[in-house]
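Every protein chain of the complex appears in place save one, which is left out.
For chain A:
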Amino acid sequence: MSNKSKLAILAVISIALAAAFIFIDLGSNWDYALPRRIKKVYAIVLTGAVIAFATLVFQTITNNRILTPSIIGLDSLYLLIQTFLIFAFGSMNFFVTNENINFVISVGFMVLFAGFLYKLLFHGGGQNIYFLLLVGIIFGTFFRSITEFMQVLIDPNEFLVVQDRMFASFNNVKTDLLLIATVAVILITLYSIRYLKYLDVLSLGKDQAVNLGIDYDHVVKRLLIIIAVLVSISTALVGPITFLGLLVANVAHQFLNTYRHTQLIIGAVFISIIALVGGQLIVERVFTFTTTLSVIVNFIGGVYFIYLLLKESKSW
């Protein structure tokens, strides 16, 4: 089966699932239910696409298929920002309750942090992407520790608000954010189009990429910033869910068995949509909201991760 027909199948399944999600048990009150469901599906599709793309690009840059962008600590920073806002200003404050302001603050800080990391990498003479990952891991741990410290001190009622933001959930997608998130994603997509052609070559490794005429530092820096913005958007929209990316990027590699990123990206985006919409469908119809999607994603993702580790260790 050619990759084109595989992609077509993925597209059909995605659309079918989305349609099922929207129309199953719609009831008679269309005016109320339909817009709500469409918004929800749209949020899920947007998040899924963004996570799939960011993870795929991140894995190509690092030449490593078991990493996700969460390793550089963006998720932890998001939680730190949320906890700090509630810790310092209280849960009824403008910064917490106004979703748009909160979104801008979160994304802004996450991008600033990413910029700081890259500054460290490209001006410190380190020039090694693994150095960036290491610094990211350390900062991530640092952020988590501070977050926990503040969570311990916080009022228990306030903590409930924090906890609500700690887990990714599509049951209470912040639909207010959809417009601003969509605009951001469109801008980023337009910006990243010119870098897409480099991805195939980057997957050959740094030396080959330089040999083939890619301005490596420049391109990698831009791509990392794109990743940071995308991860920030998806995290602000539904919460930390980068683990999904690991699952999706690897399934895309396995399923399409190609190095061509145009196909990989499209495939990963569809697989991501299938996983999220299908998962949410199961959460709503089978478990009737007794669990959240992120629990299911993390469970399946975790099992798959262990499988990957076992498989990789065998081939060495």
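Going forward, contacts are C-beta pairs under 8 Å (C-beta built on N, C-alpha and C of every residue); 3 or more make two chains touch, one makes a residue touch a chain; residues count from 1.
Following the convention adopted for this analysis, contacts and distances are computed from a predicted model.
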Per UniProt, the name of the complex member that is left out, chosen from "Cytochrome-c peroxidase", "Xanthine dehydrogenase family protein subunit M", "Carbamoyl phosphate synthase small chain" or "Iron ABC transporter ATP-binding protein": "Iron ABC transporter ATP-binding protein"
Residue of A:F109, A:F131 or A:Y259 touching the missing chain in the full complex: A:Y259
Candidates A:L204, A:V295 or A:L308 - the one touching the absent chain: A:L204
Residue numbers in chain A that touch the chain omitted from display: 63-65, 127, 197, 200-201, 203-205, 207-208, 210-216, 257, 259
